[in-house]
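Here's the structure we're looking at; comments come further down.
Of the protein chains in this complex, all but one are displayed in their positions.
Up next, subunit A:
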Amino acid sequence: MKATRLAVSALALTAAAGVAEARDQIQIAGSSTVLPYATIVAEAFGENFDFPTPVVEGGGSGAGRKKLCEGVGETTIDIANSSSRIKQSDIDLCTQNGVTGIMEVRIGYDGIVFASDVNGAEFAFTPADWYNALAAEVVKDGALVANPNKTWADVNPALPAQDILAFIPGTKHGTREVFDVKVLEAGCQASGAEEALVAAKGEEDGKKACLSLRTDGVSVDVDGDYTETLARLDANKNAIGVFGLSFYQNNTDKLRVATMDGVVPSVETIAAGDYPVSRPLFFYVKTAHLGVIPGLQEYIDFFVSDEIAGPDGPLAAYGLVSDPELAKTQEMVAAGTPMAPLN
C-alpha cells in the first residue's frame, strides 16, 4: 500500500533526524557589511584548499555575535563577522555559555560615503552640515531652536540650494553606529550644539539629544540594505544617501560621491586616516573550535594573508581598506591568541 510505504519512509526520516552527523565545513554568520568580504575569502578558500567551502551567513553584527556566544559545539557557529567591536555584554553572554576563548581579528577598514545621483549637484560636507541638516534641535543665532533648515543652502551657504532629503541607515545597522559617532556627534560638537544642549538638559541627556533626528520626513531611516538606498535615490534625484565605500565603488556610474571635510573618500584617503568617517571591520573566532572544525585555522590564516587581505588582494579590490598593521594580526592569528579583556 502506497500510504504505508510513505509513512514508513517518513518515520525513517524522523529517526535519521535524531543523529546529526559531524560537521566538516566552517560556519560563519554576522555583519552584512563584512559578508561580501567573507564570501570572497570563502570562495577562494574552497577553490585552493582541500577543505569544503565555508558556509557564510549575514544577519547583522549583533545577531552574529550573539550566535557565536550561544555555546561551544558543532551546532554553534565558528566565526562571527562584525562591523563594530564586540561589547562587554556579548563577552559576558559568552562566558555564561562556556565560550571563554574568543580571538579578535581586525581585517581592515571600511569607509562610509555620502552620495547623490550621478547627475546631481556637487556636495562638500562637514559633519556640522549634517548635524544642522538632520538634528532635531540646532543652534541658530546663538539660541537652541527646533530645526528650521529647509535646503542645504540654509545649512551652509556654500552648499547648493537643494531641499534636504537624506536616506540614512536604520538603527539596526552597524553603519548607523558609525554615522552617529563620526558624523552626528562630531557635528554636534563642531556646531556648538552640544554645549548648548548640555547646558539646557544636563550632561547625559544633552549628549543623547545630539543623536536625536528631526521627524518631519527629511531624514529617512532605511532598514534595508544599500540596494534599497540606491533605489530610493533613483526615485528621489535630490536626495543624499549613505553607503559603504565598496558599494559605492561598485556603482560609480550611478552615484556622485560627496567630500567630507574636503576629503574624497577612497581606499587611499581612508588608509591614511584623512577621511573621517571610517571604521574597522572584525571577525571573532571561537578558539575552542580551532583544531576541532577541520580547516578553521587554515581559513583564518588565509583570510589575513597578504595575498587576500593585503593592499593588492581581492578584498582591497572590492573596497576594503587594508590594515597597515596586518603583519601583527597575522602573527596573532598564527599563534591563536585570544583577545584580552576590553578596556
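The rule is simple: contacts are C-beta pairs under 8 Å (C-beta built on N, C-alpha and C of every residue); 3 or more make two chains touch, one makes a residue touch a chain; residues count from 1.
Assume contacts and distances are computed from a predicted model.
Q: The hidden chain: which UniProt name fits, "NADH-quinone oxidoreductase subunit I", "Phosphate transport system permease protein PstA", "Peptide ABC transporter" or "Hydantoinase B/oxoprolinase family protein"?
A: UniProt lists the chain left out of the view as "Phosphate transport system permease protein PstA".
Q: Among A:P52, A:P294 or A:G336, which residue is in touch with the absent chain?
A: Of the candidates A:P52, A:P294 or A:G336, A:P52 is in touch with the missing chain.
Q: Which residue among A:G170, A:P294 or A:P314 touches the omitted chain?
A: A:P314
Q: Just one of A:F179, A:Y226, A:Y284 or A:F303 touches the chain that is missing; which is it?
A: A:Y226
Q: May I ask which residue of A:W152, A:F247 or A:Y299 touches the chain that does not appear here?
A: Spelled out, the listed residue whose C-beta touches the missing chain is A:F247.
Q: List the subunit A residues touching the unshown chain?
A: Here the touching residues of subunit A are 1, 3, 6-7, 9-10, 13-14, 16-18, 20-21, 23, 25, 27, 29, 32, 35-36, 38-40, 42-44, 46-48, 50, 52-53, 55-59, 74-75, 77, 118, 224-227, 246-247, 249-253, 307, 314, 317-318.
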